[in-house]
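Below is one structure, written out as structure tokens; comments come after it.
What you see is the complex with one protein chain gone and the rest in place.
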Amino acid sequence: MSGNTFGKLFTVTTFGESHGKAIGGVVDGCPPGLVLDENDLQHDLDRRKPGTSRYTTARREEDEVKILSGVFEGKTTGTSIGLLINNTDQRSQDYSKIKESFRPGHADYTYQQKYGFRDYRGGGRSSARETAIRVAAGGIAKKYLKQVYGIEIRGYLSQLGPIAVEKVDHAVTNTNPFFCPDESKLDALDAYMRDLKKEGNSIGAKISVSAINMPVGLGEPVFDRLDADIAHAMMGINAVKGVELGDGFDVVTQKGTEHRDEISPDGFHSNHAGGVLGGISTGQELLVHMALKPTSSISISGESVDIHGKSTDIITKGRHDPCVGIRAVPIAEAMLALVLMDHVLRHNAQNKDVQSVTPIIPASKPNVS
Amino acid sequence: MSGNTFGKLFTVTTFGESHGKAIGGVVDGCPPGLVLDENDLQHDLDRRKPGTSRYTTARREEDEVKILSGVFEGKTTGTSIGLLINNTDQRSQDYSKIKESFRPGHADYTYQQKYGFRDYRGGGRSSARETAIRVAAGGIAKKYLKQVYGIEIRGYLSQLGPIAVEKVDHAVTNTNPFFCPDESKLDALDAYMRDLKKEGNSIGAKISVSAINMPVGLGEPVFDRLDADIAHAMMGINAVKGVELGDGFDVVTQKGTEHRDEISPDGFHSNHAGGVLGGISTGQELLVHMALKPTSSISISGESVDIHGKSTDIITKGRHDPCVGIRAVPIAEAMLALVLMDHVLRHNAQNKDVQSVTPIIPASKPNVS
Amino acid sequence: MSGNTFGKLFTVTTFGESHGKAIGGVVDGCPPGLVLDENDLQHDLDRRKPGTSRYTTARREEDEVKILSGVFEGKTTGTSIGLLINNTDQRSQDYSKIKESFRPGHADYTYQQKYGFRDYRGGGRSSARETAIRVAAGGIAKKYLKQVYGIEIRGYLSQLGPIAVEKVDHAVTNTNPFFCPDESKLDALDAYMRDLKKEGNSIGAKISVSAINMPVGLGEPVFDRLDADIAHAMMGINAVKGVELGDGFDVVTQKGTEHRDEISPDGFHSNHAGGVLGGISTGQELLVHMALKPTSSISISGESVDIHGKSTDIITKGRHDPCVGIRAVPIAEAMLALVLMDHVLRHNAQNKDVQSVTPIIPASKPNVS
Partner (left out) sequence: MSGNTFGKLFTVTTFGESHGKAIGGVVDGCPPGLVLDENDLQHDLDRRKPGTSRYTTARREEDEVKILSGVFEGKTTGTSIGLLINNTDQRSQDYSKIKESFRPGHADYTYQQKYGFRDYRGGGRSSARETAIRVAAGGIAKKYLKQVYGIEIRGYLSQLGPIAVEKVDHAVTNTNPFFCPDESKLDALDAYMRDLKKEGNSIGAKISVSAINMPVGLGEPVFDRLDADIAHAMMGINAVKGVELGDGFDVVTQKGTEHRDEISPDGFHSNHAGGVLGGISTGQELLVHMALKPTSSISISGESVDIHGKSTDIITKGRHDPCVGIRAVPIAEAMLALVLMDHVLRHNAQNKDVQSVTPIIPASKPNVS
């Protein structure tokens, strides 16, 4: 209840600090009979892993996940699944200055105030290190959703600073270190990041995550709507400051005639809604966007105070991503998988299995995402 | 668990359909000793009430809330508070066509598919009618937050279609039917809405809600961050398609040096973060924005299908808001109050009372919101 | 979270004090499509109702339940169900002495200390009046369990003071005001209660509740076992001080060879376990017993203190049951129905529908309960 559990029926409870002995978690509620091993989870952990390109932090985490329980003879048993990743590469010496003062824009200040005390090494619990377990847990959900329902989840970078993607080709996304789905932007991204690194600065980003082959009917009115739970999940990712479904903030200037997705016997004509109406999935592509702030851990000096309220200047040395938005792509995919998995179980609890619902119209017309 | 409860420690569980006998709810977790009567709740209910201006639905709801329990001799007892609002003005005859077909952009289709069955009168459970109870419950939270912590919550319209507010004067907001905080925009809004009504169309809006005199320390890492729970609350309001904290989507093009809010012994220099760092409140103004789509219930014919999948055209007669965003202002205030109240109790459960925290720096410098 | 919600997937959230305007609640999670009206709930409310015999309190409550939402055209819609019972017969004047002092054995003292304040009229929230809503909510669960799964729930009195039932004939239970299943004990019960009333005293009781046609597989290891959740439900009924499954405290002197229920291809040979192994239902009869203390509200003077800690004597006048155990029978049935309903939904969420499980052996051999 103090916030380290995600989900209601398919739950993930995590623990671990950046520079502690290990990070880990418990996945509860996984249906029995899913074929599962550690390799299923390792793929996305490797995608998230820092140190894979020169654009993300140089810290080399092994991020090798172990499944400690809940799987027997290669299949999930229906009992809770213990996950563990040992922390191996920690250079605690980098963080001595942080101990006594607050990086502007960082959780240092709020943790200190909330708890009167904090593990200052590498950001402690506020570090994005913790998201590795989300990715591992999300991998279980992803596999179940794909195997049982055919649902596929794909994330990608939509914008990095001034460079906006113009074309979404999912085949391109995983071929480059930016998770950029538009081949024509790769050179510009490369150049931009090189300059940024030289400058010692960081930059914001917009990322997107989509689910296709969605069933109709996921989502619980009136508070735990599918979109509300997605917003909760995405805003809970480090650095996220905004979340949109479908047309998002563009709806502010849309008229009803523009926005409403008209329907014909062979499907919806458009998908301004992003796949959710009244908090419940329509069966169309689910489309979520989010904005991630530039990391506050930069090597340009900033004004701050120490824990006694005295003025000080801070430069964050250590190893940090100049654009945390990039690595957030597999995290956002994992969080979407967790939300969908939870809502599949919630739906099935109260209603017939979501698979047994016959859509009145096809989920989408050709060429309508 | 099927979604009609909001909150974890300060909970609201609601029931009721647009055209049923009554709507109501149970507020659980309110501390004992709060002076409370129905008038405390009625004020915001009246602000939300349709039929108060020519720009919102002509349906006249009395929206008179009754407190059925949990208050004794004028004070809350610590036990659950029952709330009830009878439905009085229902013209069920307006909705005969809806019974057999789906309004494009409306929850008709998804409810039918999820439950195999729906109360089609006035949107049933998917109607915004249900939010009246959120407003009543939020009124309890608002009063507690104000009285015990001095926290004040103020919502306002930020943009309606093409008309964006340029100045936020909270003294202006409640003097006009648009909840517009910028006096210079009132004429334009008036003219725009008159034309829209003539046209039979609807329009999107952006609204904002802020909390001042915030304590530092509210929010539970890592999943139930304050901002994540706010996103859940706001995205769960009918028609909301996007939520932002602080600079929101503007962060995409910001550099680290621009975004980070530097700190001096007399406070933060800026508030790009919107009052939350690492999911925990900083003590600065909490600032949330959201985008609301144009209602799909318009009197311009649209293409759709009936429950058998056959093609049909639909015009929504009934009485509907051309801009649902306007009336959402008191709803957003209520939801923010519920989130803050919940997090106050969650904080107090695990830590010393949030009041006992001494901020290391003042919450804000003069002239920094 | 402050305790007025029962269940996780099929939830009941209640409100109301003994002498407030009304009591009520919200049932959430009911599957759509169940044929339901108020008469389905009224039957058990009438069984629970005080004033039906001279052995229970003379207070005449109408206890007429209204369904305010969640049912449309005679069927549940899948949305939350609002329940309301107005309080009609309240004689507040009976309770003036209680205001300033604590009845020994009553919740007066603990409520005053916990909340610093209490609604002293008729016991306020601690009154058994609140259980009427449990019975109404349980009626929904009962109907669903019976209709979809064939599960039947039957409660009965097992012992009243020194008079222990020797034979359980469910056909007899509802023919007498004691819910006694043994016709041969009716005269003794009648005589005992007459004497007790004359004496102005009260007496304890043991009641039992059973479910037959149970599916195999209900219950969630390791904490939310079926038996653990039943114990929570039953111990949460006013006046209950002990709960047993199957042989209960008799197991203390049993050897393994005696206790274990051996199995043959045509069923279990015995049912010492009471229908639960490892926290999961076996498909056998579920058998629960509980002990209810004698009510503390008696007309024999007792020693106590007032709210200032000064010595005082107390006689409870008002109208009170000499044996609260009797009326607890329909309450216990309702609570068991709520637990089973919750576990049916929990099972179905994570696993295939409980109906699709083929028991390896028949649930029970003839003549084995």
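Each chain carries a letter (A, B and C) given by its place in the written order, and its residues are counted from 1.
Basically, contacts are C-beta pairs under 8 Å (C-beta built on N, C-alpha and C of every residue); 3 or more make two chains touch, one makes a residue touch a chain.
Note that the structure is a prediction, hence the values are computed from the model and not measured.
Among the residues A:R48, A:K114, A:K185 or A:K241, only A:K114 touches the chain that is left out of the figure.
Against the chain not shown here, chain C presents residues 1-6, 8-9, 14, 102-107, 109-116, 125-126, 130, 159, 161-162, 196, 201-206, 216-217, 219-225, 227-236, 238, 240-265, 269, 272-274, 276-283, 291-298, 300, 302-305, 307-311, 346-347, 349-351, 357, 359-361.
Residues 1-5, 7-11, 13-17, 20-26, 28-29, 32-33, 66, 68-70, 72, 75, 77-82, 84, 114-119, 124-125 of chain A touch the missing chain (whole complex, contact as defined above).
Against the chain not displayed here, chain B makes contact via residues 1, 9, 29-32, 78-79, 221, 345-346, 348-351, 353.
Convention: only the chains that are shown with their structure count from here on.
Where chain B touches chain C, the two copies mostly use the same residue numbers: shared numbers make up over half of all numbers in play. Chain B has its Cα centroid 26 Å from the Cα centroid of chain A. Look at where the CA atoms of chain A average out and do the same for chain C: the two points lie 45 Å apart. The geometric centre of chain B is 39 Å away from that of chain C, both derived from CA atoms. Multi-chain contact residues of chain B, defined as those touching 2 or more other chains: 1-5, 8-9, 14, 114-116, 125.
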